[in-house]
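Here the complex is missing a single protein chain, while all its other protein chains stay put.
Moving on, here comes subunit A:
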């Protein structure tokens, strides 16, 4: 069976199952159903997502369209899934090239915004969650940086999936080259780290340009607590004073 005829058969199956059962359970096998066991694991996984009534695909989403489109992979997502995030040679080159092509810069060049607003945005994990509990599209979307990075050395509730960014501006400097690198990392980090776990927050339209400029200020402005605080590592901090907060995860 070619992929295309197979696809059509799935649609038929999903339809009839939906009509018969009216719910998630597919129930008894009937003769005209395709033999699922003939599918590869990848084919069955796609079938599960799009044809088995397993997900709320028709839910509307704030970027427009429905959750169905969110579940469809773009090329980057597919390549990274297929290589289990360890792309080699050609594939890695392709990913880096695609990421470079994706860059779009703000009109008037890359500017630093307000670090105080950036501090809030770096902490917030709000935005774009759907399903049983819908994030309000009117509320400002957060960048979730603390989920994965240390930033302000006094903030104890930080994750470590990514490297520490404490004193980032002080260590790297606030030059145009550094600003460009940070902007591009936030926009599409696969240009530097193909198949990184860090989201493409610019490319995916997750963060607005203005939010990116505030977060960049938080990271690079010498006045920002990311750079201005001098914490003596020997002084013990009171763990109870650290906010646990809503991690967004």
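The criterion applied here is as follows: a contact is a pair of C-beta atoms (placed from the backbone, for glycine too) under 8 Å apart; a residue touches a chain by one contact, two chains touch by 3 or more; residues count from 1.
We adopt the following convention: contacts and distances are computed from a predicted model.
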**Request:** Given the options "Cytochrome c biogenesis heme-transporting ATPase CcmA", "Nitrate ABC transporter ATP-binding protein", "Pyruvate ferredoxin oxidoreductase" or "L-cysteine S-thiosulfotransferase subunit SoxA", say which is the protein name UniProt records for the missing chain.
**Result:** "L-cysteine S-thiosulfotransferase subunit SoxA"
**Message:** For a quick check of understanding: of A:98, A:147 or A:165, which residue touches the chain that isn't displayed?
**Reply:** A:147
**Message:** Residue by residue, what part of subunit A touches the chain that was omitted?
**Reply:** 23-29, 36-37, 39, 41-42, 44-45, 48-49, 52-57, 59, 63, 67-68, 70-73, 76-77, 80-81, 84-85, 128-133, 146-148, 156-161, 197, 199-200, 204-206, 239-240, 242, 244-245, 247-249
